[in-house]
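One chain of protein is taken out of this complex; the other chains stay put.
For subunit A:
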Amino acid sequence: MYTEISLENLRENKLPHIWCAGCGNGIVLGAILRAIERSKIDKDKIVFVSGIGCAGRSSGYVNFNTLHTLHGRPLAFATGIKLANPDLHVIVATGDGDLAAIGGNHFIHTAKRNIDMTVIVFNNFTYGMTGGQVSPTTPDKAYTTTTPFGEIEEPMDISYLAVASGATYVARETIASPFVLEKYILNGIMHKGFSLIEAVSSCVTEFGRRNKLEDPAIYIKWLKDKSIPYSKTNALSVKDGIVVGEFINVEKEEFTEKYYEMVKKVRNEERD
């Protein structure tokens, strides 16, 4: 099934966007917008929250209630929004540095709470906005502006961490398969609880330039070639490959509902 991107959901007067030609962010944002369209949720009830970085700029381009927060903090802002008004649908767009480095603590704890929101992390293996520094997900030996001799830290697996932290829907796909990505995002939006979709994206300008991937098409092919379906590995994380698929999709009590049920209960008891 093919869904058009509804122009209504874009702030056309804010376009063109600031992203470089060939950047994968547009593909991810397209998948998010198509998924939102298919979800049929009331657009006035959507709050689109983002952090800081190239991915974080996405909130400026979409026509919902939008909040461009601080570096690393989008999930904490989102927690406040959802808890204050559970009728709102909270969608968060974040980068790998934003979510897993400076925002790592919020990431773990928001997943642990299983609070209802959908987080789409644009994982491009680097800090694009600040000019291509190393990120928690930078692959082994890769060159970045702060690893001029190649990365020596083991990369962090965001999806793995999300599952371990208590997220109840986690999936990963690359921009080489935008429609699968779209499906996962839709599943995430329809899922009640904390859902995280890791969208493995490209940064041709910063990461690509330093790692022989400056050509957008070659970059996407590289991502496709490295992709291994989850059904074939049975391991969420493998060395030198990108395991793609739906990793977890379970139902568990959602935090906001649990909270308001408690409120109802204690208020009734107090009246007795």
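The rule we apply is simple: contacts are C-beta pairs under 8 Å (C-beta built on N, C-alpha and C of every residue); 3 or more make two chains touch, one makes a residue touch a chain; residues count from 1.
We take it that contacts and distances are computed from a predicted model.
Novice: If you had to name the missing chain as UniProt does, which of "2-oxoglutarate ferredoxin oxidoreductase alpha subunit", "Response regulator receiver protein", "Cytochrome c oxidase subunit 1" or "Sugar ABC transporter permease" would it be?
Specialist: Missing chain, UniProt protein name: "2-oxoglutarate ferredoxin oxidoreductase alpha subunit".
Novice: Considering the whole complex, which of A:73, A:172 or A:210 touches the chain not shown?
Specialist: A:73
Novice: Write down which of A:40, A:239 or A:267 is the residue touching the left-out chain.
Specialist: Of all options in A:40, A:239 or A:267, contact with the hidden chain holds for A:267.
Novice: Hey, which of A:5, A:20 or A:83 is the one touching the hidden chain?
Specialist: A:83
Novice: Could you list which residues of subunit A touch the chain missing from the display?
Specialist: Missing-chain contacts on subunit A: residues 14, 43-45, 47, 49, 59-60, 63-70, 72-73, 76-85, 87-88, 105-106, 108-109, 259, 262-263, 266-267, 270.
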